[in-house]
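For reference, the structure discussed in these notes is given below.
Every protein chain but one is kept in place in this view of the complex.
Labels for the chains are A and B, by order of writing; each one numbers its residues from 1.
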Amino acid sequence: MTFDQRAAIATPVLDVQHLTMHYTVKKGEVQAVDDVSFTLAQGEALGLVGESGCGKTSIAMTLIRLLADNAKIVDGKVILAGTDVARLTDEQMRKHRWSDISMVFQGAMNAWNPVYKVGDQIWEAMELHFPDMVETEGRERIAELFELVGLGPELIDRYPHEFSGGMRQRAIIAMALSCDPKIIIADEPTTALDVIVQDQILRELKHVQETLGMAIIYISHDVAVIAEVSDRIGVMYAGKLVELGATDEVFPHPKHPYTYLLLASTPSVKGPRRKLAPLEGEPPDLLKPPTGCRFHPRCPWATEICTSEEPPFNEISEGHSVACWHTEEVPELGRLEG
Amino acid sequence: MSATGNRPLVKVENLEKLFPVGRGIFKKANQFIHAVDGVSFEIAPGESLGLVGESGSGKTTTGRILARLDHNTAGSIHLQDGEEMLDVADIGKDGMKRFRRRVQMIFQDPYESMNPRRTIYDTIAEPLQVQGIGRLPEREQRVAELLEMVGLTPAENFLFRYPHELSGGQRQRVAIARALVIDPVFVVADEPTSMLDVSIRISIMDIMLKLGEEFGVSYLYITHDLAVARYMCDRIAVMYLGKIVEIAPTEELLSNPMHPYTRALLSAVPVPDPGHARPDVEIKGGISKAIDPKPLCRFLDRCPWATEQCRTSDHPRLVEMEPGHFVSCYVVEQSR
Partner (left out) sequence: MSAPDLLEGTVAASEEALWRIRLRLAWRGFRKGWSSFVANRIGLVGLTIITLYGLMALAHPILMHTVWDPKIYDPVVGYDAPVTTKVIVPDGEVVDIATQVDLFSARLINPMLKVGETLDVTEQPAAPSRTHLLGTDPLGRDVLSQLMYSTRAAFMLGIVAALVTVGIGTTVGSVSAFFGGIVDTLFMRLADLIILVPFLPILIVLSALFHFELLHLAILIGVLSGFGGTAIILKSQALSVSVKPFIDAARVAGGGRMHLIFRHIIPNVLPLSFLYMMFSVTDAISSEATLSFLGLLNINMSWGIMIYTANSQGYLLSSASYWWLLLPAGLSVTLLAGSFYLVGRAMDEIINPRLRRR
């Protein structure tokens, strides 16, 4: 999984700067995403990993501007194709959505309308973005996409219930690709699938990405999946990006306590059986997040400063950034042998 | 098929569960799904057996049958009860009461497996209440004890909460407390960690392991995740389309998988190490359904090694290839 970062960073296809998003509930404002910054280079695979409530899906929805009514972007920029899409109106965003950046939603494979053929539903999406396209042209394109994701062309005229789970997910990916986006966000693309099907889908996605030279943001709580598919990894906790760096670098040498504990608490079929470090406590309430570093209540290395001052997100080595006051405490993980 | 030579705690022989397909009021079903199709295994006292498989493998159905939530259509289950082995299919009401005292279950969904209108105390005390064990002050004592043991301390803070006030991880701890409160000998755990956040999974599994040892409980741990099965179980049985295709001690299975399905499954599991290159997954086609299968090897359509013998013989029996390591595959058998 080698990737020439230096060259790619020069022309990022997505530039997220200090993105902050809150949503309002009866009790107050939930600080779902707080001061997140990262770039995405062309053709790169970035993995966002974190547990439920960490904000990874919120970020995805913010990037593609499909937020609920009670959500608002409080601060920051999202620069896509030269425009700050965070500031656009919904009308304006529609031009970018699906054709510049598209998304495979969590559980999307169950979102197919059961009464329409799969091909028709994909054509519907394409029609909106290519009003001049003729249906025959559209069908040709869909057939190409199906081939790309490993589905036979005869499936275009079938109904969703005739597809298996894995096939539906592939069709969803085809739909996300239908308008030629430069970036695709895949939110838990394989969570509901069996492991053998998951393997196939992940390979498909990699193949698609390489063929089309597309950038992809993988979102998952599954650390192992992210390790496999991403060139770079961003670790999220309680709405904040706590660590960002090359996967090859972060896994053996995590610099944030949460990263270390997350990786160390993942059971695996390789490596030592039970040398794992459980993470105590629960993720915080984002209505009133902890003062200072949001991870301090659960951090084994927290000190005074961690409770009062938020650590800045600093680059500690080439391409590797962390937000922690005590990165030197974090143990090495090394490789798994076996 | 037991790990030790002693008398097993649970002995399952040729367990079968058929579900009718396409039934009308007047029409009798003529097609059946063979959800569980001749499954046999033993669990020793204090042992933890993992039942691993993908969806449609029959693992959940097997678990439910062992907990008597569903009834098998053929085969037998025996549970050790003092000197004798209780035949679970033939026990009558008193026997059922003894059964419920000794066999409990932990469910997958921490949100739906608790009555939202009952307090935590009610939920954990339910087995005691329903089976008429102990009197009120003793029950309260016992429930508080269990809460402390699963790490929900101080117990008073949790006793009279409602499920919706607890997190997923806390609820699963309550589920463990409920399963162990009457001191069972055998617990069926149906994917208890699959709906929890990754970082709390091992704390739940650690509680199960620790208390399992303290209480002397055997587990049947059902999961689709080989990594989790590795963490929890002494032995692992791999299921495919209602049959056990391989069963072996954990580390032996993972370091020396023999059945082509096990090998495919193992090679498909992602590893949290970016430097690790996974071998190709050798398997053809997609998941099949076990509707009235032919008596051939169930894995035939997907097997990369299928031979003439496989195409013309019955589904292979489980054969002991290494001590304690059983595989059902003609090709593997021949390779000896």
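Going forward, a contact is a pair of C-beta atoms (placed from the backbone, for glycine too) under 8 Å apart; a residue touches a chain by one contact, two chains touch by 3 or more.
For clarity, every value in this text was computed on a predicted model and none was experimentally measured.
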### Query
Looking at B:31, B:157 or B:335, which residue reaches the missing chain?
B:157
#### Entry: Of B:144, B:318 or B:331, the residue in touch with the unshown chain
B:144
## Note on the structure
Given B:55, B:167 or B:194, the correct residue touching the omitted chain is B:167
### Task
Kindly state which of the options B:97, B:210 or B:284 is in contact with the chain not pictured.
B:97
### Task
Provide the residue numbers of chain B that touch the chain removed from this figure.
67-69, 97, 100-101, 103-105, 107-109, 111-119, 121, 126-127, 130-131, 136-137, 140-141, 143-144, 152, 155-161, 164-167, 170, 175, 178
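By definition in this document, only the chains that are shown with their structure count from here on.
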### Query
What whole-Å value do you get for the distance between chain A and chain B if each is reduced to the mean of its CA atoms?
33
### List of chain B residues in touch with chain A within their complex
54-55, 167, 169-170, 197-203, 205-206, 224-228, 230-231, 250-251, 254-255, 264-266, 268-276, 278, 281, 283, 286-287
### Summary
In the complex, chain A touches chain B at residues 1, 51-52, 164, 166-167, 194-200, 202, 221-225, 227-228, 230, 247-248, 251-252, 261-263, 265-271, 273-274, 276, 278-280, 282-283, 335-336, 338
